[in-house]
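A single protein chain has been omitted; all remaining protein chains appear in their positions.
All chains are identified by letter, namely A, B, C, D, E, F and G, in their written order; residue positions are counted from 1 within each chain.
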Amino acid sequence: MDVDRLVELLQKVRQQKLSVTQAVSRLRHLPFEDLGFAKVDHHRALRQGFPEVIMGQGKEPKEIAAIVRALRRRRTNVLVTRVSREKMARLKKLVGGLSYHVAARVVTWVSRPTVVRGRGTVVVVCAGTSDIPVAEEAAVTATMMGNRVERIFDVGVAGIHRVLENRVRLEAASVLVVVAGMEGALPSVVAGLVNKPVIAVPTSVGYGASFHGISALLGMLNSCAAGVTVVNIDNGFGAGFAASLINRL
Amino acid sequence: MDVDRLVELLQKVRQQKLSVTQAVSRLRHLPFEDLGFAKVDHHRALRQGFPEVIMGQGKEPKEIAAIVRALRRRRTNVLVTRVSREKMARLKKLVGGLSYHVAARVVTWVSRPTVVRGRGTVVVVCAGTSDIPVAEEAAVTATMMGNRVERIFDVGVAGIHRVLENRVRLEAASVLVVVAGMEGALPSVVAGLVNKPVIAVPTSVGYGASFHGISALLGMLNSCAAGVTVVNIDNGFGAGFAASLINRL
Amino acid sequence: MDVDRLVELLQKVRQQKLSVTQAVSRLRHLPFEDLGFAKVDHHRALRQGFPEVIMGQGKEPKEIAAIVRALRRRRTNVLVTRVSREKMARLKKLVGGLSYHVAARVVTWVSRPTVVRGRGTVVVVCAGTSDIPVAEEAAVTATMMGNRVERIFDVGVAGIHRVLENRVRLEAASVLVVVAGMEGALPSVVAGLVNKPVIAVPTSVGYGASFHGISALLGMLNSCAAGVTVVNIDNGFGAGFAASLINRL
Amino acid sequence: MDVDRLVELLQKVRQQKLSVTQAVSRLRHLPFEDLGFAKVDHHRALRQGFPEVIMGQGKEPKEIAAIVRALRRRRTNVLVTRVSREKMARLKKLVGGLSYHVAARVVTWVSRPTVVRGRGTVVVVCAGTSDIPVAEEAAVTATMMGNRVERIFDVGVAGIHRVLENRVRLEAASVLVVVAGMEGALPSVVAGLVNKPVIAVPTSVGYGASFHGISALLGMLNSCAAGVTVVNIDNGFGAGFAASLINRL
Amino acid sequence: MDVDRLVELLQKVRQQKLSVTQAVSRLRHLPFEDLGFAKVDHHRALRQGFPEVIMGQGKEPKEIAAIVRALRRRRTNVLVTRVSREKMARLKKLVGGLSYHVAARVVTWVSRPTVVRGRGTVVVVCAGTSDIPVAEEAAVTATMMGNRVERIFDVGVAGIHRVLENRVRLEAASVLVVVAGMEGALPSVVAGLVNKPVIAVPTSVGYGASFHGISALLGMLNSCAAGVTVVNIDNGFGAGFAASLINRL
Amino acid sequence: MDVDRLVELLQKVRQQKLSVTQAVSRLRHLPFEDLGFAKVDHHRALRQGFPEVIMGQGKEPKEIAAIVRALRRRRTNVLVTRVSREKMARLKKLVGGLSYHVAARVVTWVSRPTVVRGRGTVVVVCAGTSDIPVAEEAAVTATMMGNRVERIFDVGVAGIHRVLENRVRLEAASVLVVVAGMEGALPSVVAGLVNKPVIAVPTSVGYGASFHGISALLGMLNSCAAGVTVVNIDNGFGAGFAASLINRL
Amino acid sequence: MDVDRLVELLQKVRQQKLSVTQAVSRLRHLPFEDLGFAKVDHHRALRQGFPEVIMGQGKEPKEIAAIVRALRRRRTNVLVTRVSREKMARLKKLVGGLSYHVAARVVTWVSRPTVVRGRGTVVVVCAGTSDIPVAEEAAVTATMMGNRVERIFDVGVAGIHRVLENRVRLEAASVLVVVAGMEGALPSVVAGLVNKPVIAVPTSVGYGASFHGISALLGMLNSCAAGVTVVNIDNGFGAGFAASLINRL
Partner (left out) sequence: MDVDRLVELLQKVRQQKLSVTQAVSRLRHLPFEDLGFAKVDHHRALRQGFPEVIMGQGKEPKEIAAIVRALRRRRTNVLVTRVSREKMARLKKLVGGLSYHVAARVVTWVSRPTVVRGRGTVVVVCAGTSDIPVAEEAAVTATMMGNRVERIFDVGVAGIHRVLENRVRLEAASVLVVVAGMEGALPSVVAGLVNKPVIAVPTSVGYGASFHGISALLGMLNSCAAGVTVVNIDNGFGAGFAASLINRL
C-alpha cells in the first residue's frame, strides 16, 4: 500500500464513505511492509552519542576516506577499526584531521566532544604485551562511547602476584574487559576476584596449538568463574561496545 | 498504539478534526509494532495446502498427541518427523487414525486429501540401503506437499552401472533429492547426468572417519558438478520441502 | 610467617626493641601467603544475597543432599542446577522442603526471601520450545539472584514477526538473555532492535551439523550486531548470573 | 569393439550370415565402453544456451586466454570466474573483447546474445557490503544463463527493518540466492518471509571464530527455516547456476 | 531402446531396408542405458572366488538371515562383518551352519571350499591386544578371499624389540596389514623394516585425545615411511580386501 | 642364526678352523634379529620396583583376574587402572586380596611392600571436586611407584586465594601433577608460583564447549608459564608415572 | 661391545680359555646395540634399483645441490620432489645434467638407466586438470622405480562418461593411482569398475569447505568401494612408491 492508497482510505473516512470500524479493519490486515513509511528507526544508537563505526579491514583507503567525509558532514563522531599503520599513512593523505591510535590500530575523528555518560569505570585488563592491540581497541572504543577507562596491562596468570597487586583497581570497576591469548585463563582469575561483569576477549596471540585464538576462546567459554561472557577472537571493539552498554545502564 | 488509539485517530479524521495529511503523517511515523494488528501472515504456507510439520524427536508422545489433536480440529494435514517405532507404539494409544510410515519414521494424518500441485516429478535417489530412512523421509514429505514422487534406491557410485541404468528416470525428474552417506559422491554423479536441480542430503551412515555424516556433507558441498545444493545431515524433511517449493514454481 | 612470629614481631615493637620503620620494613617483605591470615574473603558474593550454587550434574543425590543440609544450617539460599526429574525423585526422599523447577531442571531452597536488588528487568528470550530448559535455567537463576524476570519464548528468526511483536517488551529490558540452538541467529536480530547488553546462550538443540551446539555458538560469536556477548553451550545458569551482575550495577 | 567390428557384424546380418537373434545376443554382451560411439552427450548443457564456464583461480592468464580463444571459435558464450583485477590486467593484453565485472571478479565474452529463458526473477540478496563480490558472482552467472536478476544488497539481520522494507521484492522472486558471512543468519530470516526456494551462500567474510566461513556455513545448514539449501563457502557461481536450473523448470 | 527395437533395427538391416552405415549411425547415438542389455557385469568379483560380503552393523538378525539364505541358494561363500556376540546368538537361531569368529566379530558360511589364490602370505600385525578384533577382521577376510594369512599380534612400538624379533616373518610377507590405535606408529616402523606394501588400519582404541581413532589415522597418513597406505578407522575388512587384491596380482 | 649355528661357529674358532678375524667378520654381518637371543631386556622397569600396570578399561573381569593371578605368581606388585565400581564388584569374586581405591577407580595388589625411592615429594593438585578421580589415579600410581605423595584438591583459579594458601606446600614439591578440567588454567598459575616441573593433566570435566577435555588440553599446551608439560586427557596414570621417573632421578 | 672386545672374546675361545657354551652365553646377553656391527641394512631398497628420494620442499637449492652431488658420486639415481620452477632455476645453476619434470615439480638424475621391473602397468588417473601436478608426481615416481606407467587425466565423476570411456585401459592396470580433489569421489567409481588395488590420493584442490584437501581425504577414507587405500593429501610420491611396491610383487 503506498501513500496514495492510504490517503484515499483516509479521505473515505473523512467523507464518511467508510466507517471507522471498517478502516481499522482494513488497516489491521495490511502487511506492515506495504505501508512504506512504518520504518524502524535505525538512528537511535547515534542519537545516544555513540560514534559511527567503520570496520577498516578489507576496505581501501579511498573507500574509508569517502565514508569518513560523508559522516563528517553529518557532524558524527567516527571510529574506524583495524587500520594498519600502512593504511593510515595512505589514509591521511586523503583526509585531514584524523587521530590515529597506534597501539589500537584505530582511527578516530571527533566532531562533538565525547560526554562521559557511563556511570562507573570500564577497566581493561590484558595478559601479555602482545595482547595490547586488542585491549587498546576495546579501551579506545569505550572512551569514544563516553566512558571513563582504566588500563591494567601485562598481568598474566603465570605471575599471579601482578594480578593481585591490582586488586583494588579491579574491584573499583563497574565492568571489566579482560583480554588474553594462549590459554586465556586471565578472565577466570579476575572474575574470581571481583563481583562485576567480566567481558572476556580471546586473542590470536600464541602459536602451534593456540590455533589462532581457539585455545583462548575455549578456555574463556569454559571459565569456572561465573559472570564471564565472551566475544569473538580479537574483537576488542565488540568488548568495548558491550562494556559501554553495560556501563550506561 | 493500540486499537483504541487508532479508532480515536480515525474518528478525528471522520469528524474532520484532523486533516488527511496530518493523519498520514501520524501513521507514517508509527513504528509498526505499536499497531498491534499489522501482523505478518504466517498461515500463508498452510493455505497453499502444505501440511503442518512437527519435529517428533525430543517430544514426548503425549506432547505430540496434544499438538496433533489441536491441528486436527483445524482440519489441517499433519506430518510428524523422527518418530521411532517405540514412540509410535505409545503415540497410537493416545491418538487414533494416524498413519505410520515405518521406513521414513514419519507419522501422517490427512484431513483433506492432498492435491498434486507440483508440476513435475520429484525423484528421490539414495546410495545404500542404510540411507533409505532419510530418503523415505524426503519422499513422504514431498508426497504430503502435493508432488508426484519416484524412488530410485540403492544405486551407489561403486556400482556405477546401477546409476546409469536409471538414467532415463533420472532425466525425467523436474527436481532430484539425492541421499548418500559415507563419501557422499552420488549427487555429483547424478548432477553430471541431468540438467535439473539436485538437492543433496548427507546421511550419518558410515563409521570411523565418516564422522557421523561430516564426510558426506563435505563431499557434497565440494561437488564438482554444478547445480548441487545441500541440506543438513539426515535432513530428509528439509530436502523434501525444498524440492516441493522448487517443483511448485 | 605464622601467628607466633607475628606476635613476636609486634611484641618487639611494643617493647621498643624494634622501631616502627624496621617493623614496616619486615612486614613489607613477607610473602603474603606466609601470613596465614590474610585470606581473601570468598564469602563476599554470599553476603550480597546471592544463593549458593551447586552443579547437580555428576553428583549423586546423597552428595547433593549433604551439601544442601550443610548450607541450610547456614541459612543460605540454595540453587542446584542440572537435576534431572529422576535425580529429583531420589533427592526429595533425602531432603525435604526443596522446590523443583521442572522446565529448568533446577532445585531451589529459599531460607531468606529473595529481595529484588536488580534495577531493571532481565528479559529472557528463546527461539524454540526445545530451548526452554536452558532459558528457564537462566530465568530461575536471575530470579533467585534478586531480579525481576520476564520471559519471551518461542520467537525464532524464521518467523520474524513474532520477534517484532515483542519489540516493546524487548526494549523495556535492562539486560537480555537470548537463548537459541541450530543457527543461533536470534541474538543478532534482538541486539539489532535494542540498545541493551545481550547475553547469548547457544543450546545443543539441533542435529547433524549443529554439532551439539557448535553451530549456534559460532553464530553468536560472529554476530554482526554489536553488544552481544556469549556464554558456553547450554549454560543458562552462567547467563542468568552474568545478567544479574549487570542488572545490579 | 570399434566401429569396424560393428560394421562387420551388421554386414553379416545384412548378408544373412548372422541371424537377428545372434546379433542381439552379441550386442547384448558387449560392454558399452567397447562400442566407442555410445558416448554420453556432454554438450547438452551448452545447447540449452548456457555459457561455458572456466574456473579462473589457479590458472595462468595465458592458459585462460588459450581456452577462451578456443571457445570463441565455437561461438560459445564464456564465463570465467575468480579473476582478480591483476589477472584481468594481464589477460586483456592477451585476448581482446572481454568484459570484466569488477565487483564479481568475473570475465565474460558473449558470442550470441543471452536469451531470457528463466520464467521468473532470480533475486540475489546479501547481508553486508563485504559479501558483494560473492553475490555479484551469483548475479552475473544467473544473468549469463538467461535470467532476469534483481539485487538487494546490504540488508543484514542486525538491522532487520532493512530486510522487511524489501519484503515485496523478496516475495516477487521465483528463486532467491541469499549471501552472508559471519553468523550466516540472513537466509533463515528471508526463507521465513517467502514461500520460494532459497539458496544460501556462506562467505568467508569475518575474522576469528568465523573460521573463513565455517560459522556461516554451519548456520545455514542448521537453518530453522524450511526451504533453505546451501552451497560451498564463497560459491556464488554454484548458487547462480542452481538458481538458473530452478528458474528454468 | 529395448530389445524389441533392436531386433526391429537388425531385421531392417537383414531385409536391407537399412544400410549398414545407417544402422551404425543409429546405434552410435543411442545412449547406452537405453540398450537395456549392455549391463556392466557386477558379478565379476564373485566369479573370482571372493565371498559375498554383508555389513552386519545396523542390520537386524532377521535381515541378515534373509540375505544369508538367499546367498546360500546361489552357493556363494558369505562373510558377515561386525556381528556382536549378542547378535550372533539371535542369528544362529534363525540360520544354521554358520561359523562365528569371536575375536573378529565375523560370521562366515562356506559353500565351496576357499582355494588359495594369493601368491604370497598376507601378514597381519597389530600393536596391542585391544586392536585384535580389527586385526582378526582383516585376517578372516583375507583367508576367506583365498590367502595364506599369518598373524603377529601385540607388538607395539613402545617395546620395539617385540617388533624386531619378528623381523624375519615380517620380511616373508608379500603384503602386510598393520593395525594400531593410539598414536598409530607401528606401520611406520614396520614399513621401514620391509620392502613390501603396508596397509595401515587405525583403530578407535584409546581415550581422550585419541578422538576415537583420529590420532592414529593422522599418524598413519603422515607416516615418514614410504609404502604405507591407509584405510578408514577400524576398517579391518577393507584392509583384508585390499591386501587380497594386491596378493592376487 | 640360531644357537646351533653360533655354537658351530664358535667351535670352528676353538678348533682354529676359523680365524678370529673371519669370525668377527661373520658376526658383524649377522642381522641381530637372527641371533635369536640378543633380546632387549624388557623387564628392566620391573626390576626397579615398579608395579606391573594393567589398563582395566575394555577388559572383562575374568581377563583381568587371569592376568592378576599370573602376575601374583611372579610376586610382582600390580596396578589396574580404570576399574569401575561395578567391575570391581565382579572382579573381587574372582580374585581375593585386592585393594580397591574407590576415588581413583584403581585396583592394587602389593606383593612386596613398596619402598620409597623418590627423592622428594610428588604433589598432586586438582582444580575441582570432579577432577578428583583423575588426580587420585595419579596419586595412587605415584605411591605404588615408591613416592611420597601429597594431595591439594579443589583449588580452582576462580578462587585464587585457595591456591595461594597452599603456596608453601606447593613449593615443597619436587615435582607437581596438576589436574584440571574446563579451561585448564590451574597448571599455569601453579607453575608461575614454583620452580619445579609441572605435569598438567586435562580432564574431561565440563560440558558444551569443553568438548570432553579438549578445551583444558589446549589451555595447558598453550600455558604461558614455562615448565609445564602435558599428558592425555584424563591420563592420571601417565602423569603419576612420569612424575615418578622425574622424582627418581 | 666394540670390535676389540669381540676379538678378545673370540681369541679366548680360540685359546680355549673360554668354552663355547660360555661364549654363547655371553653373546646371548649382549644387547645388540653394543655389538656395533649388527647394523640393519638400510641400503636394501637402493640395491633393488629404487632411486634415492629427496624431499625438495623446505630445502635450499644449495642443500639440494650438495645432496645430489654426493649421490651422483655413488652412481645412484636421484628423485627430488616438490621443487618449484623458481627453485629449479636456481638449482640448475649449481648442478648440471638434471631433468626437470615441470608438471610434476620433480627433478631427476639418472645414473643407471631404469630397468622395468614391475610386472604390470601402473595406471595414474586424475579427476581435474588442477590435480595433474600430484598425478604427475606419482607417475614420474613410478616410472623412476621401474614401472610402465599410463596416464588417464581429467576424468571427473561429474562427467561419468569420460571415466567409462577409459574402462578398458583402467581394467588393464595391475594397480591404479587415483588422484582427486574437492569431493574425492573418483577412486570409489574407479574401484567399482576394476578388480585391482586402488591407491587414492586426495589433493588440496578446491576452496571453502574443501579445507585444503580434508574433504577429499575423508571422502576417500569412507569409500563405499572395497579395495581403496589412501595416502596423505597431495602425496603423489607416496602413491607412486606404494604402487611400485605392489607392482613388483
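Please note the rule applied: a contact is a pair of C-beta atoms (placed from the backbone, for glycine too) under 8 Å apart; a residue touches a chain by one contact, two chains touch by 3 or more.
Quantities reported herein were computed from a predicted structural model and do not represent experimental measurements.
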| item | value |
| --- | --- |
| Missing chain: touched chains present in the view | A, C, E, F, G |
| Candidates E:T76, E:T121 or E:S215 - the one touching the absent chain | E:S215 |
| Contact set of chain G toward the excluded chain (per top definition) | 31-34, 39-40, 42, 57-58, 202, 204, 212-214, 217, 232-235 |
| Absent chain, residues of chain F that touch it | 40, 44-45, 48, 53, 119-120, 174-175, 193, 195-197, 199, 217, 221-222, 226-233, 237-239, 241-242, 245-247, 249 |
| Those residues of chain C which, in the complete complex, touch the missing chain | 3, 6-7, 10-11, 13-14, 16, 20-21, 23-24, 27-32, 35, 37-38, 40-41 |
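The rule is short, and it goes like this: only the chains that are shown with their structure count from here on.
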| item | value |
| --- | --- |
| Copies chain D and chain E touch via same or different residues, half shared test | same |
| Chain pair, A-F or E-G, that carries the greater number of C-beta contacts | A-F |
| Chain whose average C-alpha position is farthest from chain F's own | D |
| Geometric centre distance via CA averages, chain G-chain C, whole Å | 58 |
| Multi-chain contact sites of chain C, meaning residues that touch two or more partners | 40, 159-160, 164, 193, 208-210, 214, 217, 221-222, 232-233 |
